[in-house]
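Read the structure below first, then the notes.
All protein chains of the complex are present and in place, except for one that has been dropped.
Presenting chain A:
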Amino acid sequence: MGIRFMLLVNKLGQTRLARYYDGTPTERSARNQLEGEIVRRCLARGAKECSFVEHREFKLAYRRYASLFFIVGCDGEENELAMLEFAHCAVETLDRHFGNVCELDIMMHLDKVHCILEEMVMCGEIVETNKLLVTQEACKQIDVQEKGYP
């Protein structure tokens, strides 16, 4: 229900972040194939074309941020524009946390990015979009993860 997966892919098609929720193939090869198809599809589209694509039973909403494509895959009933905006919200939250987030940040701190996204999307539903709360909570968790308890 809702979001099925979130992908961050760079211009060359390399995956930088992948989160899958219910309703997607669980087997590795199927997932790889799905990812490949989606990435090819989105990257091949022109800049003026709309940001929504239908792929198999999913609807994809994607947007390009500098060198990265943020792709949100949702099921057929979702509000595509809202999904697109959610992608933007997620990027803004990451930006707030890392300060001018770039691809390298995401690669270096993959676990933190996962932390943040975990707070925002649960079970494929958008639960928290309050950037302040998300970053506060994520910071707490990340601190503990990095340094442990004093």
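Just a few scattered comments:
Note that in this section contacts are C-beta pairs under 8 Å (C-beta built on N, C-alpha and C of every residue); 3 or more make two chains touch, one makes a residue touch a chain; residues count from 1.
Everything below uses one rule, namely that contacts and distances are computed from a predicted model.
For the chain of the complex excluded from view, the name given in UniProt is "Clathrin/coatomer adaptor,adaptin-like,N-terminal" [choices: "Phosphatidylinositol glycan anchor biosynthesis, class U", "Auxin-responsive protein", "Clathrin/coatomer adaptor,adaptin-like,N-terminal" or "glutathione transferase"].
Not every partner is drawn; the one left out touches chain A at residues 1, 12-15, 17-18, 21-22, 26, 28, 31-32, 35, 37, 40-41, 46, 48-57, 79-82, 84-86, 88-89, 103-104, 107-108, 110-111, 114-115, 118-119, 122-123, 125-133, 137, 140-141, 144-149.
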